[in-house]
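Here's a slice of the assembly, chains where they normally sit.
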Amino acid sequence: MRPSGRATDEMRTITIEPHFTKHAEGSVLIGFGDTRVLVTASVEERVPPFLRGKGEGWVTAEYGMLPRATHTRGSREAAKGKQSGRTQEIQRLIGRSLRAVTDLKLLGERQITLDCDVIQADGGTRTASISGAWVALRIAVNKLMEQGLIAQDPIRHQVAAISCGIYQGTPVLDLDYDEDSAADADANFVLLSNGQIAEAQATAEGACYDEEGLLRLLRLARIGCASIFEAQAVAVK
Amino acid sequence: MRPSGRATDEMRTITIEPHFTKHAEGSVLIGFGDTRVLVTASVEERVPPFLRGKGEGWVTAEYGMLPRATHTRGSREAAKGKQSGRTQEIQRLIGRSLRAVTDLKLLGERQITLDCDVIQADGGTRTASISGAWVALRIAVNKLMEQGLIAQDPIRHQVAAISCGIYQGTPVLDLDYDEDSAADADANFVLLSNGQIAEAQATAEGACYDEEGLLRLLRLARIGCASIFEAQAVAVK
Amino acid sequence: MRPSGRATDEMRTITIEPHFTKHAEGSVLIGFGDTRVLVTASVEERVPPFLRGKGEGWVTAEYGMLPRATHTRGSREAAKGKQSGRTQEIQRLIGRSLRAVTDLKLLGERQITLDCDVIQADGGTRTASISGAWVALRIAVNKLMEQGLIAQDPIRHQVAAISCGIYQGTPVLDLDYDEDSAADADANFVLLSNGQIAEAQATAEGACYDEEGLLRLLRLARIGCASIFEAQAVAVK
């Protein structure tokens, strides 16, 4: 039995509140149960040095967690003077995931930065960030297209992400904090709306797993992402 | 005429949403018009080294702004590896203001940290932070009293803060971004519910001011803080 | 009674030794009693990025304290790898104060940096820094005018600063360390020679204050600054 009483393949409630803030070209507050992440998409008419003059754009991400998003207060990364390895790993993953569905040539020589800030954490902050970032990106790109700055839609597919894991020997979908901190294995899948995989990461925490386990986790992820794709589609309609 | 059409002594709408997040001992989302700040109060059963063993507590604050809280994206302080001078100045001010109404001996040997994170900025983020921090602190202290951890209420008064300034030659209350960026002088007052002053800061930006100007700004601040005290009282009832 | 035996409105001895070092375009060793600050003004024919090509200059300040300027040795900020919040707050204040009396267009596209380094501290280091910085700036600007690099004097007024505070219930002028560390409230005023106010900051330390208290502190500050304006005038004659 899961602590939350959910079925093994049951997602938490997905909430997507688009246009949560007013300055960003795209913004969304996404919730997977009690996990809530504010994502903003900022468009800037410049690209990183390695892309200058190549007629291509860039999509990148930054990730942060408010100090008291968690059960006990964590120290503020700005005050410590550096981002943790975990933070950097997550923001690299978010950026890669969004680039996997974006045609950077069609985007043109501009950069879109997705800032994912965790307001409240209860497991799955990185997957909520990716799933929300697609919505913020979609809104920002729509705005660029409406303004005639982009001729052809650079976003090829939807992208969503979900965690799953092996909890007390059973594969379960969408781990909350209680499950995440006790899981034997912990996986994150980034999937495209056309069924392809952008990223699969499955990590043994307490016990290693086998090929069958990996496949069962992937199948759970497909179930979860189907729900997220629907919620995304509603949010940007 | 003010850009927003407000009267010179007219505040923006004050919104206070207590219990905005679930992990913190106290939390609130406070809004002064479009400015929105999330404040959490975190209680920790330890004090900074200089207070250890003295039977006294500590109240401190940290302040941050999400990268796209503003019109154009600012760089993330955690990524730059240091907090700006402005950030440090503001968080020192918030901490002092809350300590001005707290009896640290009655608090006992524990620390309460007020994290003020600006979700959306439109002028007055530091004064909204102070005003919201009092609510978060009040909620957290109430919880400590209910748990019997504190015998006697350490919070002596309400504290609130508001900005005012001289805009196109006229003293006005509660500057929004458009006014703030064009004001001749810019002041922040931290007032107590008993009428006393905890902090007064009045800075010439474009033109210096005289004693009469300083007093008129202070009187506007009293009007503004009266509204905030009411809103705080409703929020914690 | 004040620890020093001074009257409530009595300044410490002001000493101003111009041309204290030989390389800087302007330099001064200023003393308020035992507090001694070396200020140099350095002229550079470049401006910060945000001003490039606008035909305007910039005046900025940096502040530091030698490790053993104080009663007990403090750690060196260069060794710790960052400037404290207090240091940054003070250097921002010094820069604003000097810009308040400078016409940046008349200065032309160049930057003057005022380095204020505290050789010995006994209260009032930030106000001595501002008061000395005006002298160093005046000397440096005179040199630019003599060289024909500036046609019209960009310095509109004198500027001086002084601390005052409420010590054992009584407003007193020019706090020394013994008073500063025990004061109920602590204020710094930056005044112009035409009577206007550039900056007022009054902070409750032990007890909050009222409007009457604020006004009495301001009147003391006017007395103190009058003496400083005289000493500045003598020094640059």
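In order of appearance the chains are A, B and C, and numbering begins at 1 in each one.
Methods note: a contact is a pair of C-beta atoms (placed from the backbone, for glycine too) under 8 Å apart; a residue touches a chain by one contact, two chains touch by 3 or more.
The structure displayed is predicted, hence computed values, not measured ones.
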Given 3 visible subunits, total identical subunits the whole complex contains: 6
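Here is the rule we use: only the chains that are shown with their structure count from here on.
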Any chain in contact with chain B as well as chain C: none
Most remote chain, CA-based centroid, reference being chain B: A
Angular offset of chain A relative to chain B [C-alpha, multiple of 5 degrees]: 180
Whole-Å gap between the CA centroids of chain B and chain C: 28
Chain A-chain B separation of Cα centroids, rounded to whole Å: 33
Centre distance in Å when chain A and chain C are each reduced to the mean of their C-alpha atoms: 50
Contacts with two or more other chains, residues of chain A listed in rising order: 81
Chain A - residues contacting chain B, complex: 21-24, 27, 34, 38, 40, 42, 44, 62, 64, 66-73, 76-79, 81-83, 87, 113, 115, 117, 119-121
Chain B residues within the chain C interface of the complex: 82-86, 88-89, 91-92, 96, 100, 192, 195-204, 208-211, 213-215, 218
